[in-house]
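Every protein chain except one is present and positioned as in the full complex.
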């Protein structure tokens, strides 16, 4: 039994690269450690000392995949690292990143966060020209495109490659001596540049990675920018495009860590502001407001401050929940909810409570939690969600379930309320969310809420072209 | 590098036993899972089907030590389980519990939470009579005493054994067909009885274990009570004693889970009340109050509600911190603090903050955290602690560092404030703490604060009689 | 599926101890490595530096249980090591040796090869005096007896303890500063003393352990001798006894390594001589003689030389057979035989062959092998066994199946021949075997052949008093 909490959306990846530090692999390790929330399935680091390239990747959390010994063998001042989450089926070591390949004696490594929407046609075209593929990763296509343009010189090859690619991508590339960061013209996923104490550089998905390695935030990689860092310094290329900004608003709502600043805003403060605006939009009487920890904590604080309704921690999180688990006995209903969040029975009995959470995806977990609160004797349960109903799938790198499984795709708010067993249910308005996140509303991709996709998706594309499973094991392990 | 957070006090154990359920081992597993916060070093379960006794124990977390397969081999309706923390040196599988032994064809198993203070003289006496010992566990002494009294019949043997023992103990004993719970006359450690859905019984250190297996709380095992459960029902014996109640007040402050009720009070509400009383005792001006999550969360909520000073979450906890870790590079100062709790720089800059935490043990972690906040640009840092200064070691089962390492044993509050780098530091008064915990003040052991030990300790006793190390490994592992 | 080859007899143990070498643990490791054939279930080493005692033991082969790191922590010049095989049921880490315990501040460790026959009455008596037991090992009883005699002084305690013990034992004892070797008055199991290059000493079950660590063979520990080695030198005590020599003849036939000298004879030469005498006793016409490798190799060489019938290797041994294995498909009959020994089909077709093997225990493996040869087209199959029919169980440390399962206990030689599917079957005569082994015939225990037990066994004793299972696991392993 796995407690992967299937009701939560999954992000696909986090990336972190270092240029110009003798402990580059170790810094990358810590950067990935800080980005672990963006992907818990596999982790990998590729390093270069200017001529020799070494790679280590594996399934599991960052601290499970790497040891002092493996980090020591990743020699060099230049690295690219990656953490990944993936849907079942393609979940295996073949798809772990960074992806590396050689072409005419040169090694290139790619780490990718996002999702390309024209991958199928790109792949078809490449196969017609003779390319063969070992994985289902977008990264492998990127490397093929680069290889085929390599006769043009690096800069032209980069421009040609990324102008042929459509979708969301915050990509780190590494050659023997260069660290290259590319962000798609919409800027769907965050990507930022920091300066290390020793003068070297770090590029990472979120600023929390910079904090952990004590780097100073310099700036975000711009949408459409290709930043090349090598011994000669930094230079930027820019993709020609008419595409407008498309910052993923769900990063603010759910994915990014609250201590990160993304798209120019601190996430903690955005989330708190969502709670404040909810207090303005929804007037409810209750004894107190409480979050489902930790995802609802920040909006709950904002809501409590703005509404004057006291904040309480009515359910307690077990910090020792492992990733796999023993099947409970038949009589233990709703066990998988209670093992993670236990209601304080003596405190909740006969209370009128407002629950604050950040999203409802399938609704199954929420329903069990509400039932568990009812059994603890809670009298009234009102739920506030700090974003609008999530109605549409994401084609830009967030692994929502397909449309039909999103509860808000099939049910009205009233129907969801009844399904969850609530006394009332309110969602933050889209306007309220945009106000909370700040900046021009048109700069955000909010397709999961309103269905307006800034880049046309290739909806039929099946991610799982390959049926191959390729689990690698070390000696002596089955 | 291990992130065991040496600055935190450690509890010695949690216990959980089941009588009368066909899935007894599985329920015990979940009970231990809920009690994991009481001991993360080893876990074990012994089971009996009325005639055959089986045992599985190992080093690690509950979900690491047990699998579906190992649970299935623990057959029977009767079990005793244990989780343990231990100081370095005696940390090995020989000391993992439950401890089992046979005597004249009968098997007895013991799981123990607490610490005996006359262990040395008991052991000396037993050795004079010919006993030999394989471990340094109190439990082994208990079994020897029981064996030597066995000619008296079970009940008389229990009375004689436990009247010769002094100190803190919440013990579960198992024979082939009986579950026996014993709590010392002072009742230092919690121990409660619950009823399972099917009519069977559970006895556990805290009520949160009852919640997870959906048992109904019945009552606490009384101080000085010996409760015997078998096919014929329940019966209680009582130790003759003049000792008064000595509930460990530090269980309320720090150890117990907030969703547990212990000593007749809900822990969450006690902790919130500590914050409220702190607000009454200490008047400070600040922009907001923030806890070090999660230990300070509950008092911070109480403080905020009582003082009107807003609550904020200014530092974010990384939920993916492993137990062992890579050594950071030399330039990464205070890394071990930041990897766990990262300050939100953009939010904290130029703020006047009140930190709420539950205790200061050595002071080293607090000092690093304060430094980390200063570097994030916090203008004023005031700290409130939800208990009095911890000045004295515990001889009843809490693994504080020895007196000399307790910062409050050597320094005044002003000196601690300066050492931590604070603008101000306040502790909750002992009276305030007793008010928050409720019940008659004389019912608590508060020796760590006031040095009044309810049972005279044997201070010189070295826990580590044996120099033996006995690490067991499964096939193929080194 | 486990290829433990249940049809082979199992020895219980091998022991190895070192006194006076700074790398004592490492030398013991290599000694045990050479003795691995005497026990593959668990391995352990206890070491002392004169004051501090450390122990490491685990389930598995010597090279699986120990690593450079674990050996480095076994500090000191004094060690005792053990390898063990055990029957199912008691196969767990609790029964792994060396067994250690403390009594009045002194640690004693015991490693034992053999089997005590009065263990039940000794144990009963000890329990009446208050002893409790954690394992089913003979060693634990030895330690209890020693502890109860300790007031008499070491030498008297040793004499009293071992004069109360009956059966087969080659025991190594270790205190903080002494290495003690004891061999029962019959001398059932081998035990020899060697001198290390640096002047230190090694005591081991067989001389092959001395060879690997480059020690010079000094002498056998005498039957009934107690040899004490410490800083002051060596001294010997002698148990008073009327018991005559009882060297286990099956060590010569099967257990000991052919490169060892035991009971004053080289095993390779004894086995070759068995083949020579077989050639004298049994006249068969055949194209060639071939062994089941490697157990029949040596007698086959002797037989070939004496008879003039050519030696061939008609079946080939697979050297990569693991200890556990995948279940074959249903159509793969007799798979477990063929996976280990594959007949050379093109060579064997239409041949008349003599098979030479060292024993027939249950007969099941032999039957499958014969069938496999028939399927390869062998025309005539004659089998010669280099010892008499094994008719009786052993109570002195060899784990034959119980009497009823020994094929020669129930069937005549003709019936065995038919059961195995042979054209003819011959056993070496007991006289022939004694001639091959040399020395006075009355010095051997040959009870498995003739049923004359030199020390009266306690036949009803069940080895498995305890039903406890105690598998220990390291962190993260299930």
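We call the chains A, B and C, going by the order they appear; numbering starts again at 1 in every chain.
In the analysis below, contacts are C-beta pairs under 8 Å (C-beta built on N, C-alpha and C of every residue); 3 or more make two chains touch, one makes a residue touch a chain.
For clarity, every value in this text was computed on a predicted model and none was experimentally measured.
K.L.:
Considering the entire complex, write down the shown chains that touch the omitted one.
P.N.:
A, C
K.L.:
With the missing chain put back, one of C:66, C:85 or C:263 would touch it. Which one?
P.N.:
C:66
K.L.:
List the residues of chain C that touch the chain left out of this view.
P.N.:
Spelled out for chain C, the touching residues are 23, 26-27, 29-30, 33-34, 36-37, 40, 61-64, 66-68, 71, 197-198, 208, 211-214, 257-259, 261, 266, 268-269, 294, 297-298, 301, 304-305, 310-313, 315-320, 322, 324-329, 331-333, 335, 338-339, 342-347, 476.
K.L.:
So which bits of chain A touch the chain we can't see?
P.N.:
46, 51-61, 64-67, 69-70, 73, 93, 96, 100-105, 107, 124, 127-134, 143-144, 147-148, 465-478
Criterion: only the chains that are shown with their structure count from here on.
K.L.:
Can you name the chain that lies farthest from chain A, using the mean of each chain's Cα atoms as its centre?
P.N.:
C
K.L.:
Taking the mean of the CA coordinates per chain, how far is chain A from chain C in Å?
P.N.:
60
K.L.:
Based only on mean CA positions, could you tell me how far chain A sits from chain B in angstrom?
P.N.:
Centre separation, chain A to chain B: 37 Å.
K.L.:
Counting only residues that touch at least two other chains, what does the list for chain A look like?
P.N.:
If we look for residues of chain A contacting two or more partner chains, we find none.
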